[in-house]
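As structure tokens, the structure follows; a few thoughts come after it.
Omission of a single protein chain aside, the complex is shown with its protein chains in their original locations.
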Amino acid sequence: MDYSQFGAMLPELIILGLFFIVFLFDTFSNEGGKKLLTPVTTVLFGLATVAIWLIPSCGDTVFGGMYVDDSACKAMKAILNVGVFIVLLQSAKWVESDEVAIRKGEFYELLLVTLFGMYLMISARHFLLFIIGLESASLPLAAMVAFNKKHYESHEAAVKYILTAVFSSAILLTGLSFVYAFSGGSLYFDDIRAELSSGSTPGLLICALAFMIAGIGFKLSLVPFHLWTADVYQGAPTAITAYLSVISKGAAAFAFFVIFVQAFGTLYSAAWEWMMYAVIIVTITIGNLFAIRQKNMKRFMAFSSISQAGYIMLGVMTESALGLGSMMFYIFVYVVSNLAVFSVISAIENKTGKVGMDDYDGLHKTNPWLSFAMTLAMFSLAGIPPFAGFFSKILIFTSVTASDSMALYMLVLVALINTIISLYYYLLVVKAIWINPGEARIESFRSAFSERLALWLCVGGIVFFGLVSGIYQFCVESAATLV
Amino acid sequence: MFSNFLIWFVIVPVIMMAGLACCGNSNMKAIRTVMVVCSTVLLGMAIWLVCEFLDMRAAGDTSEMLFTGSWMWYEPLNIHLAVGVDGISVLMLLLSAIIVFAGTFASWKIDPLPKNFFLWFALLSTGVFGFFISIDMFTMFMFYEVALIPMYLLIGVWGTGRKEYSAMKLTLMLMGGSAFLMLGLLGIYWHSVPAGGVPTWNILEIAHNSAIAPSWQNLLFCFTFVGFGVLGAMFPFHTWSPDGHACAPTAVSMLHAGVLMKLGGYGCFRIAIYLLPSAAQELAWIFIILTGISIVYGAFSACVQTDLKYINAYSSVSHCGMVLFAILMLNRTAMTGGILQMLSHGLMTALFFALIGMIYGRTHTRDIRQMGGLMKIMPYLGVCYMIAGFASLGLPGMSGFVAEMTIFFGAFENGDMFHRVFVIAATCAIVITAVYILRVVGKLILGPVQDDHHLTLTDATWWERFSTATLIVCLAGIGFFPNWINETIQHSFTPIINALNMAI
Amino acid sequence: MDSVANIILYFVVALCIAVFSVMTVTSRKILRAATYLLFVLIGTAVFYFQLGYQFLGAVQIAVYAGGIMVLFVFSILLTRRPDDKAPLLASHRRALGIGLSLSGLVLLLLALFFMPLVDGLSLSECLESGMSIDMATIGKAFVGTDRFQYLLPFEAISVLLLACIIGGVTVARKR
Amino acid sequence: MGTTLPILILAIPFAMFLILGIGGVKMSRKLAGILGICANGTLAVLAYIVAFTYFFSGDAAFILDGVRQQVQIFDVTWLAFTERMVVNIGFLLDPICAMMLVVITTISFMVHLYSWGYMEHEPGFQRYYAFLSLFTFSMLGLVVATNIFQMYIFWELVGVSSYLLIGFFYKLPSAVAASKKAFIVTRFADLFMLIGILVLSYYVSHTPADGPLGGASAFNFLMLNSNPGNVLASTVGATFMGGSVLTWAMIFIFVGGMGKSAMMPLHIWLPDAMEGPTPVSALIHAATMVVAGVYLVARFFPVFCIVPDSLTFITVVGAITAFYAAVVACAQIDIKRILAFSTISQIAFMMVALGCAYNEPVEGVHYSGLGYMAGMFHLFTHAMFKALLFLGAGCLIHAVHSNNYTEMGGLRKYMPICHITFLIGCLAIAGIWPFSGFFSKDEMLAAMFSRHWFWGAWMTMVAGLTAFYMFRMYYMVFWWEENPKYRESGHKPHDAPWQMSLPLIILALVSCVAGFIPFGEFVTFNGEPYHIHIEPSVAATSLTVAVAAIALATVMYAKKNPLPSKIKNLWPGLWTAANRRFYWDEIYQFITHRFIFNIICRGIAWFDRHIIDGTMDAMATVTQWCSVRIKGMQSGSIQTYVIWYFIGAVLLAAVTWICIL
Partner (left out) sequence: MLWYLVPSVIMFAAGVYGFCTRKNMIALLISLELMLNSADLNFVVFNRFLFPGSMEGMVFTLFAIAIAAAETAIAIAIIINIYRAVGNTDINSVKQMKF
């Protein structure tokens, strides 16, 4: 019993520590003190982010192989942390609004716990820990989705979210129980890998894999496990939507890679690759097809993020360090791009309560900077150079085609063709902002400092992440420690 | 890195953007100053580059690319920022610089949002210049797309007519092309590596030790050629061109038809043919058919259009088809012609679109049925339009003639019946071109004045005169003294021809 | 499966589980459904006991039958209306449900029957050969940090539960 | 001779074009006119010096052992296609070139002078002079071409100048239409010429070169003409559709000439081209540009001779055209049109003459190259008297403001100078001794008879028709009945000012004496002098026919009488058909407008919009449609979501399992 092993879990401990600070502060401070909660939390979290970037990964495997802290995991956590920091910045205004202010402590607490859960997902090398991480990441989120008490949509979204989440965790557990049957009695990834490396693939294992893809695919909103996404994104408070769309997705994608490549990577018949092949194609396509018609920005972003998840999952198909690195880079770029969009959406929503795409008509006349940021973000999401999204897309395509397989080549073709559809609807937003005639429906306003800071961070990321190759290099090098 | 001269072709437009960003939103004076200074600098740089290039060639430097430089960018995938120019890219840079220069003047009074217009315009220029200096496929592709996307906003915001539809169509179709292109490039990247080597994006390295299996070559050739062909307005992927051009503002049409469509031809040449020579030998016939159709088809379509811009857009389809057609003939003379045609078409179409823009700015219509006798009202523009028309129909002394003749004579070098038939079909286009050009000239410039309101209109302003005169001088320059271009580019074909010969 | 008592017990419990599961999802009164669920849960607990996991069975009864069922009953009573009776389902929806669940059933059963790992060990053999799972073992496993010891998940789930409490409170309270 | 003079000959008109074209707007009319006339005068003097030097200096470079040499004064590379296909721009001096220099500069000078009076009040006077200079430049470039490609370049340029000048009155839709038609028809013909050049140069450049000129460009005339046997052997060997490749190539090249020279069936542009200012018609459409086709055949004569089929083709085309144009000319009332058809007919004469010539001595033929010499001779004389006639017609139009002779009549009293000179022109073209036309026509007919009696007889008949319609016009204009309008309106027709009359007089003098020039001493097919002598039988026949035709015309038209209308009513259909030029225009109109424009062009445009573009749009529509169709998936009900979820999972498993099995 070596409790010093907890020392290896520095990122988790930092988050937990922060959680307790917020918890205690929220519980015991008076009214005046509560005013400080938001800035204090944000600043502390910023410091934590910096700390997580700075502290070296010890590369240890602790708790008998249950938890790993290699540089890939740490890089992923650091990336997520940046995203969460931006989310905190952009939500600061909303949190302070009358409706929510009374519950802001809970907001931060739940946020931190879900982040903690995601860390566990990332670092877990044992299915039990993974499941606990997954549940910690998703259950409190349900409470957060229901945060806007005055909005009916928020409740409906929460109900849809929690019921689907429980259903998917039931499926996941069932799948896992079948995996257990083949695992040789151990749920450690490396044991399963060793156990599965020989022999054929029986039907039960295929069912298990399908159920696991479905279970984790729920978090990633892969089609056809995605149907909750749009409603939840639309109904949830914008900050939560942003959080759901990038952070929770990023963590799940990483975990997906770890599980399938580490635990099932040696599977004889590559069964899950084919499943993912189909799922990715369907995900990208269906996500795009739905996104075309959307008129509500948040709902629109939901479908956009579904199809982006398909692109992220391309990284899984590579099963290589290059692919993981590209995927992490993709996630990072996706984080900044998507959060840039959500920063704009939430800034506008906080000010005017408008989230319809039509409301953005002629935005450039009143809010040029927001329009500019939105345009860049849309270009980045669509994969237009010189913005970061282009690089992340191309790099992930490149890593996918690295294997000499015609099937993957065709997969990339499908993905590329889908980029055209996605370009179409991203441009619809650009069109609304710049081209659509008529008077602007949103008056000119100056957004809060925190929102602007968030936006600047995102725009900086969009512009520089692609041009500065060091980040990609960092991702690939980190990924190399895992695969 | 900054000591390399070429890289400044990208840096200057970036500086231009930065400068514009610092200008006030409607401070036209500042904006114009920045634009004029930077585009003049670019033009100067391009001219200097040509001179220097010719000097170096004259001094006996026969390496394939000059001014090369290569800096590691994305190490894990061996992506470099690699630059270098041969005779062709030098000329393309010159062409781009000329048209950016002329375009600046052509959009002297752009409205609304002048600053944003020039920002996207500068971004587009960055892409174009970057494309021509790159010898790394990745950066090349990146700049290619950089050049495409500003189009959407430029057309969508500052265009006329069905601009949203056209802008979207143009963007999506071009991006569709670039999707195929990307796939082709990826295939080349991964399959060109010789056993035990490191895959590379560098065009020269790939060309020198390519190991792409023939079956892959065929697939990749189709992908890359179609990808670039879409931008080169190859039949049946040309339909973005009429709508796009019709709705675009003047300077954008100029830049798009003048330079951007050249990216397609250049890319086909530099990547599809050069890197995949055996597939080029094997599959050229498919694309010869398509481009042959483009040439005749575009010309015939132009004959019945009534919108000036549509006429020119279809004429571009025809002329750009000629470029690809020439390149596909796979011999030195025809390729020379193809390059000449790129230059010629670039200048000529830019001139056309500039003039159309100026006429439209005065009469507020582009329908030739509603105009007439402009020669009387605005003689300068009328004369320029006729000159552009003559250049287009291949009047000797203008660049078009030189280019077309070189193409025909080069294409005829292929002795088999298939090529012959298509060459002769292509030559027919010169007659059809004459028909539609003269039809327009007859209705628009000559003849009686159709609309009395037009009688009060004024002739060109100084910046318009300047812009058009620049282009006309260039057109005539090439038309009178074509051989220096021949000399500039003659070495550039040697590696390609060698590769093609080895592939047989 | 050697002992007759075990076999009889199995059949009784299995039948009970199967029947009550189906009744849970078909009964039109929600409260009755909850009650049938309770029977299913208890049946499962009996299986646990039979399979030699007494602690697990106890937890099943305590947490599920005791805790969760109470929650259910409370919430049913809270949300029930006087005329509360599940309306008849549209038949197509029901057919869809049956089709789906049957397809799942068939798939899983097929998969199970084609499972290559089935060996001939009987329950009693397993019980004999297996490690003894007494409280001490379980307790040690829960505070150990080595392989097959579960301190970390234990701590983690405590955080999860805490979070769920906070979340539940946040959601449920009026403001 | 140095290169200075030849370069100047090309440079002066081009410089004038630039000066007048760019600076013209700022110039006064007078300055522009004087500049243009002076420049052209200088040009003419230079051309005379060159021609004089060439013919009379006796320089060994020009005449060696009594044989006139072809000399490339200079020849610089302009554009290199391949190693063997190099386009040069140069100056080839030989007898026909020298002759053409004289003709072009003379007529051009006359026209410049004449235009000063004729165009005095027209707007765009400066522009007009600029275009004239451009034309002069192009035409000179054409005749001095050292290679077929240079010829092609200037060939196109003269087309453009012609276009510009025909459309000079750009406000008139008819002028614009005529200019367009002229350009497009000739352009169409040039297309064949281009194909011919393509074929020819391909085979030539792929033949191993030998001989002194072997290394020359495949386009080079000297090379092609001097050792045709060697270089062209391969082209003669290769066959295509029953003829040797060379035959096809030469016929194609000749089609280019047909277009420019308005041979049937590409003649339709020339009558319309009369919409241009009359001096332009005189210069371009009578004297110089339209004979470019003849010049081309003459230039390539040795090569044509290798493939006699092509010469036969030329003869047949010429013969048909000559007759056709003559018949049509009899039924026109527009004097310029009559002159235009007369031009077509006369050029066809030259073509037939060239087609009837031989390159080598032939048994039974007195002088094998007679047709060549005679054709060139007629080119020369025709240029002079036809320019005279056109300029005279210009004076008439200037005086009565109408093109139709129905508006004229009895003008001999009012316009004596014009009358006399016009009569001289008519006599010349009718072939009456001692006017120049007699001599050249006589030689041509002799050549034709020597080839085959049929051609001779046929063309003699055409000559008779020529005399008839010319005098018909002459009488209708100057005799017949005085138009009563002259008396009623105070404005009486009168002779033109000196600028216009002077050229008439000069040209009339030239037409009188030009026949006595010993043309054979200067221009023959092989450079060796030939002494012209009149073939008595031929001369007698043709003279008789001409006089008879004139007599007939006198009977019919000298005084107002009902005879013409009686004859007209005898075959009204024939008269109408001839008047309508045998419906060639309508046929063309039908083909181009109905078929090509309405069916092909519109069809393609429709196809493009609806099929091609429609497909692209359909992709978008289908995507949208799919998007709408699948929206039911997202029904809002959790249960639907879960059903999809479960179906997805089960299907994934089942399908994969089945696949793996």
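By written order: A, B, C and D. Residues from 1 in each chain.
Throughout what follows, a residue touches a chain if its C-beta (ideal position, glycine included) is under 8 Å from a C-beta of that chain, and two chains touch if they have at least 3 such contacts.
All figures in this text were calculated on a predicted structure; none of them were measured in a lab.
Engineer: Could you run through the displayed chains and say which ones the absent chain touches?
Structural biologist: Within the full complex, the chain not displayed touches A, C, D.
Engineer: Considering the whole complex, which of A:Glu153, A:Asp190 or A:Glu477 touches the chain not shown?
Structural biologist: The missing chain is touched by A:Glu153.
Engineer: Write the list of subunit C residues that the hidden chain touches.
Structural biologist: Missing-chain contacts on subunit C: residues 1, 10, 13-14, 17-18, 21-22, 24-25, 30, 33-34, 37, 40-41, 43-44, 47-48, 51-53, 55-56, 59-60, 63-64, 67-68, 71-72, 75-76, 78-79, 81, 86-87, 89, 93-94, 96-98, 100-102, 104-105, 108-109, 112-113, 117-119, 121, 123, 126-127, 129-131, 133, 137-138, 141, 148, 150, 153, 157, 160-161, 164-165, 167-168, 171-172.
Engineer: If the missing chain were put back, which residues of subunit D would it touch?
Structural biologist: 631, 634-639, 642-643, 646
Engineer: Take the complete complex as the reference. Which residues in subunit A touch the chain that isn't displayed?
Structural biologist: 127-128, 131-132, 135, 139-140, 142-143, 146, 152-153, 155-160, 162-163, 165-167, 169-171, 173-174, 176-178, 180-181, 184-187, 230-231, 234-235, 293, 299
Rule of thumb we're sticking to: only the chains that are shown with their structure count from here on.
Engineer: B-D or A-D: which has the larger count of contacting C-beta pairs?
Structural biologist: The greater number of contacts lies at B-D.
Engineer: Between subunit A and subunit D, tell me the centre distance in angstrom, where each centre is the average of that chain's C-alpha atoms.
Structural biologist: Distance between chain centres: 77 Å.
Engineer: So, what's the distance in Å between the C-alpha centres of subunit B and subunit A?
Structural biologist: Spacing between the chain centres: roughly 42 Å.
Engineer: When the centre of a chain is set as the mean of its C-alpha atoms, what distance in Å lies between subunit A and subunit C?
Structural biologist: A distance of 32 Å separates the two centres.
Engineer: What positions in subunit C touch 2 or more of the other chains?
Structural biologist: Counting only residues that touch two or more other chains, subunit C contributes 107, 111.
Engineer: Which residue numbers or ranges of subunit B touch two or more of the other chains?
Structural biologist: 172
Engineer: Residue numbers of subunit B touching subunit D in their complex, please.
Structural biologist: 169, 172-173, 235-236, 238-240, 243, 297, 300-301, 303-305, 332-333, 336, 373, 375-376, 379, 390, 393-397, 401-402, 405-406, 408-410, 412-413, 415, 423-424, 427-428, 430-431, 434-435, 438-439, 442, 445-448, 482-483, 486
Engineer: Taking the touch rule as given, give the residues of subunit A at its contact with subunit B in the complex, in rising order.
Structural biologist: Residues of subunit A touching subunit B: 322, 325, 364, 375, 379, 384-386, 390-391, 394-395, 397-399, 401-402, 404, 409, 412-413, 416-417, 419-420, 423-424, 427, 430-431, 434-436, 469, 472-473, 476.
Engineer: What does subunit B use to touch subunit A in their complex?
Structural biologist: 73-77, 79, 113, 138, 141-143, 145-146, 149, 152-153, 156-157, 163-164, 167-168, 171-172, 175-176, 179-180, 182-183, 186-187, 189-191
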